[in-house]
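On to subunit A.
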Amino acid sequence: MVAAPVVTAAAAGSGAPALAWLAELAGAPLPTRRQEDWRFTDLTALAAIPVGVAAPAAGRALDPWAELNLPAGVTRLTGTAAEAQLGTALAASGCDQHWPVLLNGGARPALLVLKVEGDAGSLELPLPVSAGEGVAAWRLLLVLEPGARLELLQVPAPAPGQRQLLSLVSEVVLGEGARLQLGCLAQGHNHAALLHHLAVRQASASELQATLVSSGWGLARHEPRVVQEQGAARTRLLGLQRVDGRQLADTHSFVRFDGPDGELDQLHKAVADGSGRSVFNGAVQVPRLAQRTNAAQLSRTLLLSDRARIDTKPELEIVADDVKCAHGATVSQLQSEELFYLRSRGIDATTAAGLLQRAFCHEVLRELPAAAHRHDPMTALLGAA
Partner candidate 1 sequence: MSSTATVGDLVSQNYKYGFVTDIATDKIAKGLSEEVVRLISSMKQEPAFLLDFRLRAYRQWLQMEEPDWATLGYPPIDYQEIIYYAAPKQQQKKSSLDEVDPKLLETFEKLGIPLSEQKRLSNVAVDAVFDSVSIATTFREQLAEHGVIFCSISEAVKDHPELVERYLGTVVPTNDNYFAALNSAVFSDGSFVFIPKGVECPMELSTYFRINSGDTGQFERTLIIAEEASTVSYLEGCTAPMFDTNQLHAAVVELVALDDASIKYSTVQNWYAGDENGVGGIYNFVTKRGQCRGDRSRISWTQVETGSAITWKYPSCVLQGADSVGEFYSVALTNNRQQADTGTKMVHVGPRTRSTIVSKGISAGHSANSYRGLVQIGPKAVGARNYSQCDSMLIGDQAAANTYPYIRCQQPQSSIEHEASTCRISEDQLFYLQSRGIGFEEAVSMMVSGFCRDVFNQLPMEFAAEADKLLALKLEGSVG
Partner candidate 2 sequence: MSAVIRPDAPVLLEIRDLHASVENQPILKGVNLTIRAGEIHAVMGRNGSGKSTLSKVLAGHPAYTVTAGSVFYRGENLLDLDPEQRSRIGLFLGFQYPVEIPGVSNLEFLRVATNARRKERGDEELDTFAFEDVVRERLSVVQMDPAFLDRSVNEGFSGGEKKRNEILQMALLEPVVAILDETDSGLDIDALRIVAGGVNQLSSPDNATLLITHYQRLLDLITPDAVHVMAAGRILRSGGKELALELERSGYDWVDAELARLDGEAERQPLEVA
């Protein structure tokens, strides 16, 4: 299925010997901070992950989803039917050779290909892991037929206390007029890392809403990559990442409009506390044929500690004159006036700060599919109020 390119051993000189096995698994050397896309994200942190494959939980059966109950309208494809579409969204969005994707391919991922027709309602896709240490990989392909609708929730979580690297690659093909509301609620811990690629091909009149939330990971990187193949589609990207301690969270998004009249509405939020690092890189490409594109990107960061650090870099590339592209970024602490207002109503400073943080996060969390409620995302993110 996923053909990893052969990389010569010489090219695979990826520094720390503890990482060599990962380079070998991926068939390619680890990216270094000399590469623009990895300038702020140091993968040497992965050296802490012990060699091994922490197979998805049903590992013995090889198929963790054998028992999965699918809603009406969703069918599981296997064999050649599945392989035909596999990799197309990765290629279309230019990330099939990205290292995390190569690693995913090399780590023998559990594979699930779903075809969706009609209004399929909602599905929560479990991503169970075994208790072992090492890499656990999933590969998901969703094909939404024209007009199909689905709400999908993924909740990747490492086994408690285990040093695991979770590798998740999701591909989505949205047919004409199809609608997908996707949520990824990723709650990790300090010893775990998450590498998540989401590659989407959108046909015209389709709608994608992807809400990616993560907190608590030693290292987490989300790469949502969307291509509107004929334009005239709607894309909403929402992100919320929280770091504390020595954690690093990174979102690298990419959206390209290959036709006119496309729409993008992107909001990325980050909360950085402790000695945490938060990175956001948002690329938007509007080539000549994408006239009348309307794209808005906003990045907002709350910096809560003087040891935390944030790096934010929107990248807008526009070659069409009749477009509306706006982007904005703010970095701030909690607004002192707001804090003061709450305190003047008798709320103590800590509670007030908590309230304001919750309000900050709520704007993204409320966009998760309804199925996320039972995971109580606010508490997962910020702890009990």
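Operating definition for what follows: a residue touches a chain if its C-beta (ideal position, glycine included) is under 8 Å from a C-beta of that chain, and two chains touch if they have at least 3 such contacts; residues count from 1.
Picked so that all candidates are chains of the complex that A comes from, given by their letters.
Owing to the predicted nature of the structure, the values given are computational and were not obtained by experimental measurement.
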Options 1 or 2: the chain contacting subunit A in this complex: 1
Subunit A residues touching candidate 1 - in the complex, by the definition given at the top: 36, 288, 291, 301, 303-333
